[in-house]
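One chain of protein is taken out of this complex; the other chains stay put.
Here is chain A:
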Amino acid sequence: MSLIKVCEVTKTYKGGDGVVEALKAINLEIAEGEFLALMGPSGSGKSTLLSVLGGLNPPTSGKLIIDDIDVYALAPERLADFRHEYVGFVFQQYQLIPYLTALENVMLPLAITSRPGKEQQEMAHTVLEKVGLGSKALRLPNQLSGGEQNRVAIARAIVNKPAIIFADEPTGSLDSKTATELLELFQVLNRDGLTIIMVTHNKENLAWVSRAVYIRDGILAPAPQES
C-alpha cells in the first residue's frame, strides 16, 4: 500500500532568465517501509522533489498525499503539525542548533509536545544510544566530528518516531567509512519500519536502498545505462 502519492506535481521558480520548471508533472508512489534513493545529476530537481515530499515546499500544481492526507491543503500551522508528526529531516550540513548540546538538539522536536522533561531526556538518550553517541550527549555540535553531527541529526529526526525520514545528501560530506556507518544505521532504522527517502548522487549508495528513482531535467527518468 502506498504511503506517499505524488500526483502531477509541478514546481516552477521565477529566475533571472524567466520561469524555471524544476519539476514537471511528477507522478510517484512510495510504499510504507521503502528505503528509496532519489538520484540524478546536479540541478535535476531531486532536492526540490525531496523538499516538496517533506512538506517544506508547496508545489505550483499537483497534489501530495501522505497517509491519505492532502498535505498542501493543510493550513500553515497544521502543515507544521504534520511535519512534526510524520516527518524527520536529515540535512546535508546536519543543521544542528549550535548553542544546544547533542542531547538538547535531539530533544528539540519533543519541546513542543506535552511530554515531561524526564521522559524527553530518556527518549533522547535512547536514540542517541541507538546512533552510538550516548557518551557524547552533553557535547556541543562544534565539539563533534562531521559524522557524529550527522548521527545527532539522525537521532533528532527519529526521536519523535515519525513515519518517514527525508535525507538530503546525508553522505555528501563524509569519508567513505563514516558514510558506510551512516548507511548501515539507515538500514537498521528501515528494518525497524521507517520509510526512508534519500537524495544522493553516489551510485555506491544504491547497494543499501530498496529502490532508486532517477530524475533528470525535472522529470522521472529510467536508470542511466552503464557505459
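Basically, a contact is a pair of C-beta atoms (placed from the backbone, for glycine too) under 8 Å apart; a residue touches a chain by one contact, two chains touch by 3 or more; residues count from 1.
Here, contacts and distances are computed from a predicted model.
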| item | value |
| --- | --- |
| Among "Dynamin family protein", "Putative ABC transport system permease protein", "NADH-quinone oxidoreductase subunit L" or "Hydroxymethylpyrimidine ABC transporter, transmembrane component", UniProt-listed name of the chain not shown | "Putative ABC transport system permease protein" |
| Touch criterion as defined above, residue of A:D81, A:E122, A:E184 or A:E204 at the omitted chain | A:D81 |
| Hidden-chain contact residue, picked from the options A:L100, A:A163 or A:A212 | A:L100 |
| Where the unshown chain meets chain A, residue by residue | 51, 54, 56-57, 76-77, 80-85, 87-89, 91, 93, 95, 97-100, 104, 107-112, 117, 120, 140, 156-157, 160 |
